[in-house]
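Reading through the structure tokens given below for one structure.
Removed: one protein chain of the complex. Kept in place: all other protein chains.
== chain A ==
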Amino acid sequence: MITVKDLHKSFGDLEVLKGIDAKVDESEVVCVVGPSGSGKSTFLRCINLLEDITAGEITIDGDHLTDPNVNINEVRSQVGMVFQHFNLFPHKTVLENITLGPIKVKNLSENEAKDVALSLLEKVGLSDKADDYPDSLSGGQKQRVAIARSLAMNPKVMLFDEPTSALDPELVGDVLEVMKDLAEEGMTMVVVTHEMGFAKEVGDRVLFMDEGIIMEEGNPQQIFDNPQNPRTQSFLSKIL
């Protein structure tokens, strides 16, 4: 589904990604873990070109993102993105947040988009909030709306950039629950996270990143119970 080949990304003189190779299969849940500043978020943001790529190649479902003939808006509409700080549109209601993309990008009628939105709100357990504004929601509710907003585009892949890092601890569970359901339904997901419990339980594969490269990868048991790389060992010993 996603193939990344020798991805490099620099901000000025600072090289943040130093050659990433990765593959994500359909319906696979890949969790990316690692210390702050390791480049995990940048890696994720490159996958839908929120960051320009310095060098390397990314394909999503056969589309080369760096090919100038590829319509990047088209590709992005098929890749859902969930942000750490939700990035809901404060001037729009919950329902309007979710229907904007389907109406403007996929040209659904308002009623069609509304039906989709309402069923997604039900799925994330927020049917009663459709007409509220984001400011009146808790962090956990906001993030669930943001997930519904991404799902409304019916994406092939969902990217999560530390989706629970800005939440109060007691609100994390609801969001992870929604993500777990998604994974069980067969959604292809790449999740940058500090929730090792989630990575262990839901992840099919874990990538450990540090200093701009993937230091180690494997299934959760390998990474968490029997890490080989000393950097992985020291990272995990600090947080587990």
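Keep this in mind: a residue touches a chain if its C-beta (ideal position, glycine included) is under 8 Å from a C-beta of that chain, and two chains touch if they have at least 3 such contacts; residues count from 1.
Everything below uses one rule, namely that contacts and distances are computed from a predicted model.
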What does the UniProt entry say the missing chain is called, choosing from "Aspartate carbamoyltransferase", "Cell division topological specificity factor MinE", "Amino acid ABC transporter membrane protein, PAAT family" or "Response regulator receiver protein"?
"Amino acid ABC transporter membrane protein, PAAT family"
Touching residue (missing chain; options A:Val4, A:Met81, A:Ala113 or A:Val192):
A:Met81
Taking the full complex into account, find the residue in A:Leu100, A:Leu118, A:Ile213 or A:Leu236 that is in contact with the omitted chain.
A:Leu100
Just name the one of A:Ser38, A:Ser150 or A:Thr232 that touches the chain not displayed here.
A:Ser150
Extract the touching residues of chain A with respect to the undisplayed chain.
48, 50, 73-74, 76-81, 83, 85, 87-91, 100-101, 104-105, 146, 149-150, 153
